[in-house]
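Every protein chain except one is present and positioned as in the full complex.
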Amino acid sequence: MKNEMVQAHGLVYEYKKYDEEGREADVTRAVDQVTLQVQKGDFVAILGHNGSGKSTLAKHMNAILTPTGGTMWVDGKDTREEAHLWEIRQSAGMVFQNPDNQIIGTIVEEDVGFGPENMGVPTKEIWERVEESLKAVNMLKYRHHSPNKLSGGQKQRVAIAGVVAMHPKCIVLDEPTAMLDPNGRKEVIRAVRALNQVEEITVILITHYMEEVIYADKVVVMDRGKVVMEGTPREIFSRVDKLKAYRLDVPQATLLAYELKKAGVDLPDGILTREELVEALCQLN
Amino acid sequence: MIRDITLGQYYPADSILHKLDPRVKLSATLAFIAALFVAKGWPGYLAATVFLAMVIKLSKVPFSFMVRGLKAIVMILMITVVFNLFLTPGDRILVQIWKLRITDVGLRTAVFMAIRLIYLIVGSSVMTLTTTPNDLTDGLERLMGPLKKMRVPVHEVAMMMSIALRFIPILLEETDKIMKAQIARGADFENGNLMQKAKNLVPLLVPLFISAFRRANDLAMAMEARCYHGGEGRTKMKPLMYVKRDYAAYGAVVLFLAVMITLRIVL
Partner (left out) sequence: MSIKLDHVNYVYGQGTAYEIHALKDICLELRKGEFVGLIGHTGSGKSTLVQHLNGLVKATEGHIYFHGEDIYGAGYDMRRLRSKVGLVFQYPEHQLFEVDVLSDVCFGPKNQGLSREEAEKKAKEALTMVGLGEEFYYQSPFELSGGQKRRAAIAGVLAMEPEILVLDEPTAGLDPKGRDEILDQISLLHQEKKITIVLVSHSMEDVAKYAERIVVMNQGEVLFDDTPREVFCHYKELEQVGLAAPQVTYIMHALRERGFSVDEDATTIEEARDTILDALRSKEHN
């Protein structure tokens, strides 16, 4: 288990709904028998539309939720064991969707220091960590700013820095770009990729924007609580029909290639970027 | 309208006041408020004015920001002035309209009450404008530290205040947005009698509360994810430590208080 950052085995998460009199009315199974491994240093993307269980699964990786069935190990530790709780939360940091609702500090640098403060890191080291984390997401020059004055993409990078300052081995990002404009989305993805490549932090990115998963080592598609597809981006995107059936988007270049193939043009499978498509079309001549 | 509330609105600038320890600023604000109620006669108010003017100058915060906080209390201010003006008995009647009379004492009390209230708000604004909410709560936490022994949850209260302060601007913006959205659906927040007005607020308040609860829920989760587990074993990024300028500031405040008390006794 040494190389597995996150490992889920037969993971089930059910929650109960109560009716107005407080009686148990309904049991909903949000995550259904998920078995999944994420290797250390990997960049894994989890796709699926709202209600597919991807966010619920993500919350297990930080022990915010614990499985009602099966097991979840984070860095080799069972998330159900209370004793490991803070260790797990420190080694698997989490970034959420709404940038406003996860920033605690009123000054950028104070917010980044919040995690290390909770961990009991000595003052001098907190300052060092804050500085290097803000540098890692390219936000150092905003350190004295109020988060309220930043753009969405900048706020989200501050939130990422806040997690990086806790020196995690893994970062789980739960739809970090859903509320951002295209420029903000690019900024955040660039920062996340840099963390993965430069700092070698394991990244688990939950999203429904296809352009963001092109760079992943592995893509996992979820539907109705189950893992329904798993593979490299190229493998996943060569199954356009299946993705469409799950009501997921496909990158425009892939979609165009798919349409051309349907019309009889001889193109290879799994085209992801527009450069690849142009190149493949030129090869035809 | 609601944006005019300056309390809790930090104004970033590089001044000696910004750098002061929050405990100094908190104590000084309390001392200043106490002094306002000690003040008697023109010399006392003159001394308070000089002190406040100096502090404002030192803070490097534009004067217009200080005054903005006053808009929120205009009503209270008016009522206080009117009550004091007309209801204080005095020796000489200056003006009499029907049954209402303004006496010399009334006029004096009204003016002094107005000055007190204005200075109180401006004085507290200086503190909040120059102190980040985090510093402020840190300062409070430390000043109230001894209460921990009496099982008062000082850290929790401080954390709650700090979060409230961070979310005030966000919720104000949200109020504005929901208001506009409902106006676009034909809602009317301006006309009607008091009952109708209160009823008309429902489309604004319900979404606002729901949003506040959603944010609270998200925030609690985000804090837990970042290992927050109360004040126990927590270190500080910016621990409070007194330096020379803080002692000097304490000195200045004590001096000011002494002047005010002397003026009161002498006059």
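Lettered A and B in written order, each chain numbered from 1.
By our rule, a contact is a pair of C-beta atoms (placed from the backbone, for glycine too) under 8 Å apart; a residue touches a chain by one contact, two chains touch by 3 or more.
If you're wondering where the values come from, they're calculated on a predicted model, not measured in any experiment.
In the complete complex, the hidden chain is touched by one of B:G41, B:P62 or B:G230, namely B:P62. Annotation: of B:V81, B:V105 or B:I183, B:I183 touches the absent chain (contact as defined above).
Screening A:G53, A:P251 or A:G270 for touch with the missing chain picks out A:P251. Note on the undisplayed chain: of the listed residues B:A34, B:V50, B:M160 or B:V202, the one touching it is B:V202.
In the full complex, subunit B touches the hidden chain at residues 62, 64, 174, 177-178, 180-188, 202-203, 206-207, 210-211.
One chain of the complex is left out; on subunit A, the residues touching it are 49-51, 97, 151-152, 178-179, 181-184, 208, 247-249, 251-253, 255-256, 259-260, 263, 265, 274-275, 277-278, 281-282, 284-285.
To be clear about the criterion, only the chains that are shown with their structure count from here on.
Between subunit A and subunit B, the centres computed from C-alpha atoms are 42 Å apart. On subunit A, the positions that touch subunit B within their shared complex are 62, 64, 86, 89-90, 93-94, 96, 98, 100-107, 109-110, 113-123, 126-127, 130, 144-146, 148, 162-163, 166. Residue ranges on subunit B touching subunit A, taken from their complex, read 10, 12, 132-134, 162-163, 165-166, 169-170, 214-215, 218-219, 221-229, 233-239.
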